[in-house]
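Some notes on the structure that comes next.
Of the protein chains in this complex, all but one are displayed in their positions.
By letter and in written order, the chains are A and B; residue numbering begins at 1 in each of them.
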Amino acid sequence: MIPASFDYHAPGTLPEALALLSKYGDDAKVLSGGQSLLPLLKLRLGQTGHLIDIGRIPGLEYIREEGGLLRIGGRTRESALEGSELIRSRYPILHDTAKVIADPLVRNMATLGGNLAHGDPGNDHPATMLALGAQVVATGPKGERVIPIEQFFLGLFRTALRPDEVLTEIRIPVPPARSGGAYLKLERKVGDYATAAAAAQVTLGSGGTVERVGLALTNVGPTPVKAVDAEKFLVGKQPDAATLGEAAQRAAKAASPSADRRGSVEYKREMARVLATRALKLAVERAGGR
Amino acid sequence: MQPRTSPEVGGMGHSMKRKEDPRFIRGKGNYVDDIVLPGMLWMDIVRSPFAHAKIKSINTEKALKVPGVLAVITGETLAKYNLHWMPTLMSDTQMVLPTEKVMYQAQEVAAVIATSRYAAADGVDAVEVDYDPLPVVVNPFKALEPNAPVLRTDKKDKKDNRIFHWEAGDRAATDKAFAEADVTVKQALYIPRIHVASIETCGCIADFDRVNGKLTVYMTTQAPHAIRTVFALVAGHVGLSEERIRIVSPDIGGGFGGKVPVYPGYVIATAASVVIGKPVKWIEDRMENLQADSFARDYHITAELAARKDGTITALRMKTLADHGYADAAANPSKFPAGLFSICTGSYDVSKAFVEVDGVYTNKPPGGVAYRCSFRVTEAIHAIERITDVLAQELKMDPAELRMKNFIPKEKFPYKSALGWEYDSGDYEPALRLAMDKIGYAALRKEQAEKRARGELMGIGISSFTEILGAGPSKHFDILGIKMFDSCELRIHPTGKAIARFGTKSQGQGHETTYAQIIAEELGIPASAVQVEEGDTDTAPYGLGTYASRSTPTAGAAGAMAARKIREKAKKIAAYLLEVSEDDLVWEPGKFSVKGAPSRSKTIQEIAFAAYTNHPPGMEAGLEAVNYYDPPNLTFPFGSYICVVDIDRGTGMVKIRRFVAVDDCGNIINPMIVDGQIHGGLTMGMAPALLEEISYDENGNNQAGSFMDYLVPTAVESPSWETFKTVTPCPHHPLGAKGVGESATVGAPPAIANAVVDALSHLGVKHVDIPITPEKVWRLLKEKGLAE
Partner (left out) sequence: MAMHDIQVTVNGAPYDAQVESRLLLVHLLRDQFRLTGTHIGCDTTHCGACTVLLDGQPVKSCTVLAVQANGRQVSTVEGLEKEGKLHPLQEGFWEKHGLQCGYCTPGMLMTTCALLKKNKNPSEADIREAISGNLCRCTGYNNIVKAVQFAAERLGKEA
């Protein structure tokens, strides 16, 4: 449980951090909450020459709505998300998600930015951000770059973030009226990664039909799975039980889970379907639907 | 039962606060890793990634260049002192460090000694081992096939992977009863390998003092004296002599049987300290603990019952294959290679029975230990309670009714079971009735019927277990030849306070309190004034340690007996002081008084003072006694547990809605401590029922080698346990107590398994193996067309 040696830097400003990242390139890693990175280093499953701790840089932790966007600083702790009244009341899908990440102690250190940047399909926020249609702000030596979330997850432990960038902000469009969302996670016990999980964010139109929907799945593929086919199917339809069920079927088809101790491929795919059904149903209820 | 003593004295029956807590709540416990000795070095271990492989070479060059690394110890090093192999507690042999091949994944291959914890870890990373993989044997059934690779090539003339064959009962009579039965049921069940996973892992500091030729080892051990004697026998040839070996168990962070075996790490650290002449500390990390230390269970059982149409069980038959890993390193009494598995007739009056157990080698860590249970009792009770429910289902009889029909009736105790045990006392029916009353059994059955009509799934599971504890009478019980008595050395000081030392070793069971309460009960000295010590072999009387719930039955009894010897002497002193004959004296806790003249009395404190200042002429001064207690029999606590579960038809997840536990452990020393033991045992019983399992793939790779996949329940998975008692005293124990540390781990898994099967029985499901994962349930639902 003892990491191999590395050098540690605690820059006081973002430009300093970026300069260090540029200098050390692939041999450097950003230390945000450290709750994904340090466990890897302790087991010597990952190696790095330089840890760039962004923990001393002011202005990276905030939750605020402005300009039609919910803006969350990259280093915002999961516990802050969980405890935020704004998030709980207006973005229940995000509250649902923060609540089930690891355990309460880990959440006091773990950050939203880290949860996304790590590129682990087992992490919970990616699916939720896909469902919300979020944007990731990456700050590098040349300034800010806004990356749509659909383009952020490239592969297993690979994101669009460059080695010389820090994930500084997540932007979520403020949902219109008659919107609701839910994140449901099946886990073997508290603290586990998802056997499967589903994030659903829905906006209903005036006739009660689905105007906009985001549906994504956790830990059933090498990246978080955006259920594009299911989303297309739902738009314009009444969100009755049969329709939601059909959408969930389609979402499950988009999943490509691997077998492990949490379940076989068949079971995980089925759980993706069951959870997608339930998440959609709850999202619709919260949107003021039936 | 009303306590005989006042709360200030704190004898039996008082829920007094624990005397050991003040240090723990302040973070001032003294666990092995808290101890630092001058000049201490650190040891870390290189482990094999392969389950079965020849070692072609071990290259230590890079490791020796790591700053802080002083030495690398290999099997070759130890072979020079003939310490590379050692005996196990079951008289098998196991490697300390290999010279030829490794036989399980995570086996110790070499040890690095360094000046710091971190340098030792770096050293381990730098040792280069070249392996030549060999065919792996993981399936115990395949291990018995004629063309299976023979694993123990170190044993001359060994041509197979068999370890032992053991049987009990009357095969012919049992077979006959089966042939003649109205109804027979048969069920194969597997009780998987699990791990005790105490929160503190194993470790030691071995400190060989060259000047005095004395070895002191601070060790996470539940049985310090046994360790000392084993060390003296094993390493006598390198100059270690028992009077100059001291084993110290300081505070232990949970044992549960996992800290009974002698692990290679202890021996290597000791060898290192002897050779280098400095203290060497070894603390394993969690993954090492889970992957290399002794496992529990791993029994493949076929259970059968024969019965009459009306539900009377007439015979029981069980056949078991025991997977022991590559060495039989179980910690059973030596004549019982399958432990006390023959308790498997359980709480039922079964006149004909036959059991057989075959042990087999595989490429897995050696073992197995009695994990929070008496030896192999969890396996036995799981089998009988499951097959009883299978019978109930076959007969379409209510499982509570079937049990009541077959319980050994109170009048038959002491009861001689068909497999040779004499159960001391029992009154099973009231315990089950109490459980049924507390859970609201009739209403639940009604609710179940209504829910079934709506396609909802709920189940009610019963487990009525009998445990067998307190190993054990010297006639039948020994470990490596050492009889399984236990001991107490009790001394009363002039000011009436006491010190009591025992041969057992608490790892959280509260002995510093409960033993003091026993002395308080017998002598009337307040428990708060009785200092209890265990764990230092230099001072404690010889004992076999604490595991398999044996402490209260053996050492607790020894404490009572020693106290009674003291009372005898105290009576003589009192008679002398009061100038009466002993026959004129009456005892109540704390004092002797004259019959008919109660104001003429001497307190135990006055008597103690007199023992040093005014003792009768011709009598030795002092007031102390030693007792080595040889229990006349084992003890048989019992209970009935009822569990209610609800099943999610979409995910297969099982949620425990309620769990009622009625336990009978005879007379109770400290009710609060007993309840604590039961709560803990229930959570540790729920864990293998729903969550915990160590499994291996076909290459012998451990698939649950960390807490990521070895699922220890949190406070969220663990229900709010409801506990109740009946009290049926033990007729042969001086205090009427039976012991209770582990009953719940035995009784809980079948209650939960029975509840899940009960939830699905109307669909035709007869059995589910533990752990009952959501996927297992979901598959059954899918099969039966009931998945969401």
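One rule holds in what follows: a contact is a pair of C-beta atoms (placed from the backbone, for glycine too) under 8 Å apart; a residue touches a chain by one contact, two chains touch by 3 or more.
Predicted model only: the values in this text are computed from it and were never measured.
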{"item": "Omitted-chain contact residue, chosen from B:Ile45, B:Ala148 or B:Ala197", "value": "B:Ala197"}
{"item": "Omitted-chain contact residue, chosen from B:Pro7, B:Pro22, B:Gly213 or B:Gly239", "value": "B:Pro22"}
{"item": "Chain not shown: contacting residue from A:Asp7, A:Glu65 or A:Glu144", "value": "A:Asp7"}
{"item": "Selected from B:Gly680, B:Pro734 or B:Pro771 as touching the chain missing from the view", "value": "B:Gly680"}
{"item": "Contact partner of the left-out chain, one of B:Trp85, B:Tyr104, B:Phe178 or B:Phe256", "value": "B:Phe256"}
{"item": "Residues from chain A at the interface with the omitted partner, ascending", "value": "1-8, 10, 31, 34-35, 38-39, 41-43, 51, 53, 55, 79, 102-106, 108-109, 190-191"}
{"item": "Residues belonging to chain B that touch the chain removed from view", "value": "17-18, 20-29, 31, 33-34, 36, 117-118, 196-201, 251-254, 256, 285-287, 507-510, 672-673, 675-684, 706-708, 712, 714-716, 718, 720-721"}
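By our rule, only the chains that are shown with their structure count from here on.
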{"item": "Gap in Å, rounded to a whole number, between the CA centres of chain B and chain A", "value": "44"}
{"item": "Contact footprint of chain A on chain B as seen in their complex", "value": "117-118, 121-122, 125, 285-286, 650-651, 653, 691, 703-704, 709, 711, 713-714, 716-717, 773-775, 778-779, 787-788"}
{"item": "Contacting residues of chain A [partner chain B, same complex]", "value": "1-2, 4-5, 44, 103, 186, 188-192, 195, 261, 263-264, 267, 270-271, 274, 278"}
